[in-house]
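Only a single protein chain was left out; the remaining protein chains are all shown in position.
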């Protein structure tokens, strides 16, 4: 048997195992309402979309997990949002500025912002994720050190800014130079990687709603990041989740903030267009 | 900014004799002492919140002895019968001896 055939067989085995749990579970019909605001967790897919409907990961979780996100006090990510608020108001860097010096009240200035990211940045000549934009603000305007992608500070700030877009439908600019990046992300989505020779689509398009071992496969939507995961016992970035997926299929993950992950994020934003932002979401 | 931050949700107003719900949460890793550092392979020392106390006007309402099996960012919910106006005080004690405190006032509606 050649190596290639062995790899195929392994991948097929995984798919077959997923199929076995097919009858067990699908997503539920619960509606997510936080502070009286309904957040779209299921939206119709436009014509030509690869999915029959677009469904948030929230719908795939147990009632107990869902409940933690539906109440801002129960949501353990909110301590990070509080921390983000103190960072927003804190002067940092040689310019002697805080976020608030330029942007004022985060609840006003950042309303809906996260729903439009990633977004083309003309100066950088590439799409900016929220992390990129925050660090650009820090280095250029505040003359402060950039934060590391997965640092406590960056997670707190992306959670705080993201929360101001809660309930806003995810919708990014798809025209101009973004088109190429979205296309690149789509290519990556359908490319098989790693020893298990699997693409994102094998789980999140072909088999969502089914069980992978004892876990319930979602569509892999990105509308809740940064997300509090029980597994992490804390907040984590979208690119951390991408890395985790790649490790699961025994692939060498791309770096956080890499062109590949930024392109994938842009494509997934388009793929999940219309879903309400849930940041900071709660997942298992 | 302290790394560890408590959050409390309690009503600001209540009637005498009313039973109110109080929710508390504190950001803390609750390091169990059983995990190993993935890089060095060394055991990460235990560091948890081991005690929680809630008092009303100096009288203990609820206290809890906590062990490493309590999840990260410990969450505690309890209920209290309001005897009159006063102040609820909350204190969390860390393994390192630090005590994190917050309070919440209740007026009579």
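Labels A and B are assigned to the chains in the order they are written; within every chain, residues are numbered from 1.
Criterion: a contact is a pair of C-beta atoms (placed from the backbone, for glycine too) under 8 Å apart; a residue touches a chain by one contact, two chains touch by 3 or more.
Basically, contacts and distances are computed from a predicted model.
Trainee: Which of "Sulfur-oxidizing protein SoxY", "NAD(P)/FAD-dependent oxidoreductase", "ABC transporter ATP-binding protein" or "PBS lyase HEAT domain protein repeat-containing protein" is the UniProt protein name of the chain not shown?
Mentor: "Sulfur-oxidizing protein SoxY"
Trainee: Could you tell which one of A:65, A:121 or A:141 touches the chain left off the display?
Mentor: A:65
Trainee: Residues of chain B in contact with the chain that isn't shown?
Mentor: Interface residues of chain B facing the absent chain: 19, 32, 34, 56, 59-72, 74-81, 83.
Trainee: Using the document's contact rule, name the residues of chain A that touch the chain not shown here.
Mentor: 61-65, 67-68, 76, 203, 211-217, 230-231, 233, 244-245, 248, 284
The rule we apply is simple: only the chains that are shown with their structure count from here on.
Trainee: Given the complex with chain A, which residues does chain B contribute to the contact?
Mentor: Listed in rising order, the residues are 1, 5, 7, 9, 23, 25-27, 29, 71-73, 75.
Trainee: Tell me, which parts of chain A touch chain B in their complex?
Mentor: 73-74, 76, 78-80, 82-83, 86-87, 90, 233-234
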